[in-house]
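Before I ask anything, let me first share the structure, which is written out below as structure tokens.
What you see is the complex with one protein chain gone and the rest in place.
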Amino acid sequence: MAPIIEIQNVTKEFKVLNRREGLKGSIRDLFSRNYKIVRAVDNVSMTIEQGEIVGYLGPNGAGKSTTIKMMTGVLEPTSGQILVGGNVPYKNRTKNAQEIGVVFGQRSQLWWALPLVESFKILRDIYQIPEKNYQEMLDFYQSLVDIQPILHKPVRQMSLGQRTLSDILAAFLHDPKIVFLDEPTIGLDVSMKAKIRTLVQALNQEKKTTVILTTHDMGDVDALCRRIVIIDKGKMLYDNDIDHLKSFFGSYRTLKIRVEGELKAQAQAIQKELPEFPVTADEEWISILVDEDKAKVIDVLGRLQSSCRITDMQLQEISSEDVIKKIYEEGVK
Amino acid sequence: MKLKKYITLTRAGIIEALQFRLATVVMVIGNLLYLIVVYFLWKSIYASAGTDVVNGMTFSDTLIYLVLATALFNFMEMYTVWEIGRSIQSGKIVLDLLKPIEYRKYLFWSYSGTFVTQFIFTFLPTFIIVAAVTHGGIHMGVNLLFFVASVVMAVSINYSIDFLVGTVCLFTESIWGINIMKQVIVLLLSGATIPLAFFPEKLREVVELLPFAAIYDVPLKFLLWDGVSMEPHEPWCMLLFQLFWSIVMMVLSKLFWKASLRQITVNGG
Partner (left out) sequence: MKKRGSRFYAGIYCRILAQDLKSKMSYRADFIISTIGMIFTNISGFVSFWILFRSFPSVDGWSYHEMLFLYGFSLVSLTPVQCFFDNNWSLRQYVYSGDFIKYCFRPINLFFYYQSEVFDIKGLGQLAFGIGTIAYSWGKIGLPFSPLMLLKLLVFLVTASLIMIALQNAGAATCFWIQNSFYVLDLAFRFKDYAKYPITIFSPVFRFIFTFLIPIAFIAYYPSLVILRPEQVPLLSWLSPVVGIVFFWLSYKLWMYGASKYSGTGS
């Protein structure tokens, strides 16, 4: 089967105004302006199969939204080719729109003053969803989360969590092939986050909907995605399994120890002893980031025991959050 | 220096306004078009009337009065009601109230930069064009000093009324309705739509005592004053009239704001 999304060598450039500073600058801007070209997305390629959940990550301003806008047909790429479900999104915007659903964490697309169920009915008409499918979908929703309490509530009276939930349900209503979720859990409490993750997972399982998820919350990624794509400054940094990411980046583990004596001073002494690993100290623990390709944790521990008295210890696997942070900071070597 | 924090707000406003050069051009064009329409409309009205002076105003008097009323309106309209209403609805008002400047002053000075740009880009060009078109219909003398003093007080009265009406937004969500009522009343009763001189005698006598007349009618009368058409004490009386209303409205708007705010914080609006 052909992949649902194919992106080949896509680049998008914007012309932006260079504003001058201060009152004088503003007056000069009035008469002469200079523009610069910014490359928001730079030669990006990827293919996504039906039914995948892909985490699309990158720091703020990396080009994530621009890519999504191109996939949804809002923006035309400067160069390169995008196919979504066999369509060129920019050329067939309405046809493409029938096949996709979009959720922006902070921007509700529902009718502000209307009860949720009325928004659903309007969407049913807009997407021409057969009555039978519509009812089945509502029943399916009810089996996943209790939608009764929010169904008759106007969107403007909902809490942020309820609103996000409603937006996600609305995006899946017409059984689209792809759903784009842009920071769906931003600003939500822990239990709401968990609820939304379970919901997305279930919808993906049941309806085989492809999900493209952009987020800054690694909890979302760990819970939902097997594959992640990382982009920064418009360039693709990484596209592979999330498990692969950790080994790809070297096998780091953090060894945390407590020793007798003042921690800061002790940490400095340990750093001298283990020059190859970074050592840090906080109020409670001394942390040593061990690269297991260079030395096993157990050996490091052995070396330390000969020089100081260890009273307590902990071992931490590196989290995907740490890895992503490292990638943002240093790039892929 | 205490004034410095206000001047900073003014400066920021000017910079912000200059970012939008096309908007400035459009505004100038808009005023020109308005000037043209008013010119032709009243020219034909006067032509049909058969006399040169109607209700004590000549064609050029009427033209000066109405066109500069619009220029003054563009200059003085601060969209205060919208500003207050929106920040109440978005909850931004809480942040504004925490600022170390009184809200009433903060709002005024944040807008003051626009006064400067509006004055240069709309009022001044319109003034010059009208003066040229009417061949000295505007007397250039001591009356201009009176005009300037009068505009300063007009701005103050207008702002107080706006702030007073804006305060009502603490109690209702209907900004549009509140604002349009205010605007209609102010524009009609101040003479900005039709010179007060054209109003029926009885109605005019009442309207001329209201604070609205102090916003447009008084400053414009100063512009049309050629130095002989008024008794020596009259200009001073008009300024006193404005001063009276600017103090009354300022006090009223301050009190109302304070009382409303207390009511809201007590009831947790």
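Residue numbering begins at 1 within each chain, and the chains themselves are lettered A and B in the order written.
Rule of thumb we're sticking to: a contact is a pair of C-beta atoms (placed from the backbone, for glycine too) under 8 Å apart; a residue touches a chain by one contact, two chains touch by 3 or more.
The shown structure was predicted, so the numbers you read here are calculated from the model rather than taken from an experiment.
Across A:98, A:251 or A:316, the single residue that touches the chain missing here is A:98. Between the chain not shown and the residues B:97, B:152 or B:180, the one that touches is B:180.
Per the touch definition above, the residue from B:8, B:44, B:229 or B:263 contacting the chain not shown is B:44. Contacts to the hidden chain, counted on subunit B, fall at residues 19-20, 22-23, 26-27, 29-30, 33-34, 36-37, 40-41, 43-45, 47-49, 54-55, 172-174, 176-181, 184-185, 187-188, 193-194, 198-200.
In the full complex, subunit A makes contact with the omitted chain through residues 14, 60-61, 64-65, 69, 72-75, 93-95, 97-98, 100-102, 104, 107-109, 111, 113-114, 118, 121-122, 125-128, 154.
Methods note: only the chains that are shown with their structure count from here on.
Against subunit A, in their complex, subunit B makes its touches with residues 11, 14-15, 18-19, 21.
Within the complex formed with subunit B, the subunit A residues making contact are 19, 22-23, 26-27, 29-30.
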